[in-house]
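With one protein chain removed, the remaining protein chains of the complex are shown where they sit.
Now for chain A:
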Amino acid sequence: MRVPLSWLREYVDLPAGVTGRDVAEKLIRAGLEVETVEESDLTGPLVVGKVLTYENEPQKNGKTIRWCSLDIGKDEPQWVVCGAHNFEVGDLVVVVLPGAVLPGGFAISARKTYGHVSNGMICSSSELGLGDDGTHGIVVLEPGEATPGDDAIELLALRDDVLDIAVTPDRGYCLSIRGVAREAATAYGVALKDPADLDVNGNRSGGYPVRVDDAEACSVFVTRTVTGIDAKAQSPRWLQKRLLAAGMRPISIGVDVTNYVMLELGQPIHGYDKARLSGEIVVRRANAGEKLMTLDDQTRELDAEDLLITDDSGAIGIAGVMGGATTEISDATTDVVIEAAHFHPIVIARASRRHKLSSEASRRFEREVDPLLPRYAAQRVADLLAELAGGTILADETIVDTHALPEPVTIRADHAARVAGAPITIEETVRHLESVGCTVAPAEHGARPASLAAGVHSPALVVEPRAGAATGGGAALAGDDLITVTPPSWRPDLRDPNDFAEEVIRLFGYDNVPSILPPAPGGQGLTVSQRRRRRIATALVGAGLTEVVSYPFIGAADFDAMGLPAEDPRRTTVKLVNPLSDEEPSMQTTLLPTLLRTAERNVGRGASDLAIFQTGLVFLPKPESKPAPLPSVAQRPSDAEVQSLYDALPDQPLHLGVVLTGSSTPTGWWGKGQPVGWADAVQLARTVATAVGVEPVVRNTELAPWHPGRCAELSVDGKVIGHAGELHPKVCQAFGLPARSCAAELDLDALIAAGPSSITAEPFSSYPVAKEDVALIVPAEVAAAEVEAALVEGAGELLESIRLFDLYTGEQIGEGKKSLAFALRFRAADRTLKENEVADVRQAAVQVAVDRFGAVQRVG
């Protein structure tokens, strides 16, 4: 809502010298979102000139300019060049003289153009900061409106500040000068002159025939008729200027007046050419297949839910959204039927959305308009048409009114103070409520306070008003007394006790509410999972990885690039109805595609050695996807309903993704570096597991997007928790990454859940350690981890630790074989081990490997 300060001043007696910025500051503190204050940067001289002479001078570029002399109230005429042609000798125009600055910072000087020295220029509406008036020419003043030499800034009120207010959904009344004026009057503590407070001279019947078939959707419908207007009459400058300042273009007197009254009062108005109406106006829902050509010349298919204004010819308008073309006011119109109605906000909101048509009218109806306004607004339009277009107002009026005004609400007199936690007196409470337009009275004997939530009476709290509580003034009421508050007709949002509390508190001032830190009962800090997630991140950073974030949206191309087979479960995704991009309609089932793309971007930007990680949810659809219910909000849903809400959602475990590329050890003065390899990825996965106290079992597996021979599967207690290794060469290629890039993905929720609940310390031996090395030749396909497990099993309790320290393949041991060398450490809890004891245990360990894998001890 754009509010020119001059318009506001018409209804609020603002202190002299108050600027747009001052008013904005006050309104912001009262809860209006003033987004900008446009302050005019215009400076003169800007004067009224009378055209004395002009010559049309055709130019080489095809244009014809006018070389004009103007009377600007001085002895000598002022000579200027003008490109516009919409004026005649004797017209009054606005002339800007050298030295002036026009809105937007355009400094004016005498300049040579088209072979003349132009001493200023004649101004158009937009050059004056008034917006485009649609004339494509200069401003021509009315004869006698001014005399040559008059200050045009003063005359046209050109230096007006304009406030632009973003109106929140609960403050529909502020989509009008009337509403903002009310807030400004309250903020400054001055009187409001209500523009709707006007005499209605209608006789309540006999107007244009109207039938409302859907009283719920249309609770008020008022018409007035004005006859004999001159539809070609121009709107007066002051009216045009206000429309322009408010962001609307002047069109014709008939349209301009309805727009003007809408801006002023907030009531959208529709005017019909009476001659083009046929028969009774009927307000009803649309029939299947009905169509309407709206004012914007678009033919629209109507929906059965659309509320229509119709006559004998069919639909003539979508109620509250846009009128139809057939009954539009034109230059030929003489008699006008004025419609001022009240439509249900949801009906209008849905229609506006359905037709993707947001109009000035629909924006207001959606936020609900004061239901008492239609009759006054219709009168105001009629008055203006009579005054400005020479019409005659018929006393006949149509009034269909079934609107039920909001019920009074009974609340505790100290409710606002209790919500705020501030010493707001009852007197203040009553005063603030009255200043927003509420009527406040002590509650009747036996009244119950309204429930805080649903506007119904609460059985739990019955407070008897004190005997003899005085009426009015509020001062005689105590905190636990009840008051009955009737909201004003323009505040349909005031329904619950807290709605009233908000009005009181904002006028009391949020700044005046004290600041008290509430003492919470003792908490338990972070959960185990939250702590472990932090540890994992810290461990990864310690290992040199950098955390990144990316969007969770992926598409089939990602799965193809990863080489996932058609039946891979990761291809089954949760899809979005309205994705950002049709190429990425799915929620991620794996973190790797977005992470690989992030890696590619980094490599593309010159990062050669890259180690990145990301944690994020993956979204795994359930086999049978059920819709989530929408239970009533009138009470808590049942446990079963809550459960079905949760059950309807896909599984969303937290995953960790890692991508490594380049070198793990750079080449340097210490020697040659090491490229990143599968083992780095697997080791990182182990590090992550160790960070939360888990020792995963690792084995070879084949899974895209990894290299089939270089992919590790990690599991805990038989449950697979992730994979790590070198990426398949094709995947590196597809994602534009260097060959042999590596990756890992782990299910962090599963990993974290597998962590120990607590750890018990074991005593450790102070007896000496016995060290033994064992080298075993086994078939190449046998996993080192399995050989190690065999040794551990065979060695039993005396084995303190085991470490693989050498791996050998080559001629000495034959094809298809490998030699694994382990360092074993033995120690007993209660004695020094004897040599033969150690030899026996060593042999027992080797024996299991021999039995299980046909291992042969390598000697020497």
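FYI, contacts are C-beta pairs under 8 Å (C-beta built on N, C-alpha and C of every residue); 3 or more make two chains touch, one makes a residue touch a chain; residues count from 1.
As a convention for this text, contacts and distances are computed from a predicted model.
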item: Which of "Glutamate transport system permease protein", "Methylamine utilization protein MauG", "Acyl-CoA dehydrogenase" or "Phenylalanine--tRNA ligase alpha subunit" matches, in UniProt, the chain that is not displayed; value: "Phenylalanine--tRNA ligase alpha subunit"
item: Contact partner of the left-out chain, one of A:404, A:520, A:566 or A:759; value: A:520
item: Residue in contact with the excluded chain [from A:26, A:50 or A:171]; value: A:171
item: Option touching the unshown chain, where A:548, A:679, A:703 or A:804 are the choices; value: A:548
item: Contact residue for the chain not shown (choose from A:629, A:796, A:810 or A:854); value: A:629
item: Absent chain, residues of chain A that touch it; value: 28-31, 33, 168-171, 345-346, 349-350, 353, 418-422, 451-454, 458, 460-461, 496-499, 501-502, 505-506, 510-511, 513-527, 530, 534, 537-538, 540-552, 574-580, 587, 598, 601-602, 605, 607, 610-612, 614, 616-617, 619, 625, 627-631, 633-637, 642, 645-646, 648-650, 652, 664-666, 668-670, 673
